[in-house]
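A single protein chain has been omitted from the complex, and every remaining protein chain is retained in its original position.
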Amino acid sequence: MSFLIARNISRQYRLKGFQLGQPNTLEAIKDVSFELEKGKTLAIVGESGSGKSTLARQIIGIEKPTTGEVFFNGERLSFNNKKHRKLRFRNIRMIFQNPYESLNPQTRIGTMLDEVLRINTQLSAKLRDQKIDQTLTRVGLLPEHRHRYPHMFSGGQRQRIAIARAIILDPQIIIADEPLSALDVSIQAQILNLLQELQEEMGISYLFISHDLNVVEHIADQVMVMFRGEVVEYGNIAQIFDKPKHPYTQSLFASTPMYRQRFPDFIRPSLIKKRALTNQGCCFSSRCPYCEDHCKAEHPELAEKEEGHLIACFKVE
Amino acid sequence: MSNQPQFYQQSQIPSTINRWRRNFGQNKMASAALLLLVLIVLVAIFAPWIAPYDPATQFSDLKVPPAWYDNGMSQYLLGTDDLGRDLFSRLVHGARLSLKLALIVVVLASSIGMLLGCITALSGLLVDQLIMRLMDLILALPSLLLAIVIVALIGPGLPNAIYAVAIVLIPHFVLVTRNAIKAELSKEYVTAMILDGANKTRLFTRSILPNILPALVVQLTLAFSTAILEIAALGFLGLGAQAPYPEWGTILSESHAYITIAPWTVALPGLAIFFTLLSINLVGDGLRDAMDLDE
Partner (left out) sequence: MHLLRIENLSVSYQSPQGELPIIERLSLKMDIGEILGVVGESGSGKSMLALAIMGLLSPKMTMRADYINLDGEDLMKMSANERAVYVASKAAIIFQEPQASLNPCFSISSQLDETLSIHSGGSRSMRKTRALELLDAVGINRPEVILRMYPHQLSGGMNQRIAIAMALACKPRLLIADEPTTALDVTIQSQIIELLVSLSHSEDVGLMLITHDFALLSENTDRIGVIYSGQLMEHAATENILNSPRHPYTKALLDSIPQLGDRHIKGSRLFALEGHIPSIDQLPVGCRLGPRCPKAERQCVNKPILRSIENYGKVRCHLAEEIADQPVDSVEDKQ
């Protein structure tokens, strides 16, 4: 049952300054659509500049998309509507990438969690305290930790605090923007386990942004691959990880040592000479090993090549 | 968490906002400077009771050296000047005057500056640019020179000197406030707070204010020191406090002609200015270091 639906989200930014011959708008994301089902994880994969963080900002409501709509539980969410804002902030929560930047250094974490509850719920002080204790314990910290400031915690612990902040309102959706990237390998495993446990217990859906393919394979149900603001491939985990079709997706696998044994035929990016970037035609034309002339002129649309598996490429039939 | 037998202890020591105080205390130089500063402030507050004489009273004992000299007199601790006024009383009252004037200047400059800083940080491009270019204009000119020019335009005297020095100090506050607010707004935890549903007031009190406070406090301290120096400089040039005010700079302007005959009348006010400025600057530096050391 899809209950978060995004349709044709685009976001353009007006660039400051003026340069002859250059467009003065930046198209950060173009025509992105997806559907998220209850209790499932949709992973968004892409490198820097792919627009994944911008997309997260549009969905959660920090910014208003230039075009496109977001539906939650069938209801269309408006950016300006106060009621919708409250609904969004309560039900769609976010975990940021950098645990060292996402917590206010001047606020004790207990106070921070208490404020979240005070703004968004009607719970009494006693119930709030209980909820805070419960949540801290649930993420693997101790209730006593509420008196501490963020700098007294390690990176992994801070990310647990960030998770506590996200789950304390019992949200239905959590957007996790590269939650593991800033953490050490052994801590990544701890946090990933925690996120999985929480999903199984609380039925939370995740919008999981990551560039780490084997983490994505471990946790995702659906995968959306983005490049330069556009969706190039979309499918379920088996489709993407057994038979990836788009050349960019294939290059991602080819760049990751672990997956080279599974896909020995995929061409490594190092062997491709880069071509000039264009605004017309396929977004990947500058780096695609199969690029032909018509790829540079026409823009391939995202099309369903098999059930549930969408690819934007002329090569794939 | 772990049900393994705990062989080892890993203790944690929670601390509070007082870690700033603790950090400061560990800085020996800054702590000593603070003591000196407190002493000076106390002298300034209790000047009427500490000073043995009225600073304007002229005695017949002219140009008497300080008491520890051979021909000094014990009733004039630091000697007298060319008009027979007790130097100790003058300096003590001078402390009161200098600090009072500097306080007025800083309060004026900081309130206007912080207000402008808030406006420019939170406004659109046009307003921001307008105010910032105006500030650039003021900053481009050497501060003392600008103060002199302003006083030359509006006339010498104490109130005008205060306005002039305040104007010169405003841009610093504008810059500090604007930069601190802008830096704060771009922080990820501010975004997180907005997503938690925090309204603008909450954002200001919880996030912006506590995080710009360190920078502002340091700026206030250093502005104080600049104010004292500039007022003294204007006084020395005869453009600020006029005689017979016992402002340190004014004292210097009256006595510098006698530097060879009665050097104490020049050296002692100079030392007073020096030690006051030194202590304020060291305290300001100490505060800056203490508040940066978070982890």
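Letters A and B mark the chains as written, and numbering starts fresh at 1 in each.
The criterion applied here is as follows: a contact is a pair of C-beta atoms (placed from the backbone, for glycine too) under 8 Å apart; a residue touches a chain by one contact, two chains touch by 3 or more.
Predicted model only: the values in this text are computed from it and were never measured.
A.B. asks: Among the options A:N120, A:T137, A:Q190 or A:S286, which residue touches the chain absent from this view?
C.D. replies: A:Q190
A.B. asks: Tell me which of A:G51, A:G68, A:P99 or A:G156 is the one touching the absent chain.
C.D. replies: Going through A:G51, A:G68, A:P99 or A:G156 one by one, A:G156 is the residue touching the chain not shown.
A.B. asks: Touch as defined at the start, partner being the missing chain; which of A:T41, A:T135, A:Q239 or A:S285 qualifies?
C.D. replies: Within the whole complex, the residue contacting the unshown chain is A:T41.
A.B. asks: On chain A, where is the contact patch with the chain that was removed from view?
C.D. replies: 41, 47-48, 154-157, 184-190, 192-193, 196-197, 200, 211, 213-215, 217-221, 237, 241, 251-252, 254-262, 268-270, 273-274
Heads up, the rule we're going with is that only the chains that are shown with their structure count from here on.
A.B. asks: Please tell me the distance, in whole Å, between the geometric centres of chain A and chain B computed from their C-alpha atoms.
C.D. replies: Centre separation, chain A to chain B: 50 Å.
A.B. asks: Please output the residues of chain A touching chain B within their complex, sorted ascending.
C.D. replies: Against chain B, the touching part of chain A is residues 60, 62, 85-86, 89-90, 93-94, 96, 98, 101-107, 115-116, 119-120, 140, 147-148, 151-152, 162, 165.
A.B. asks: Considering the complex alone, what residue numbers of chain B touch chain A?
C.D. replies: 1, 12, 14, 187-189, 191-198, 202, 206-207, 210-211, 294-295
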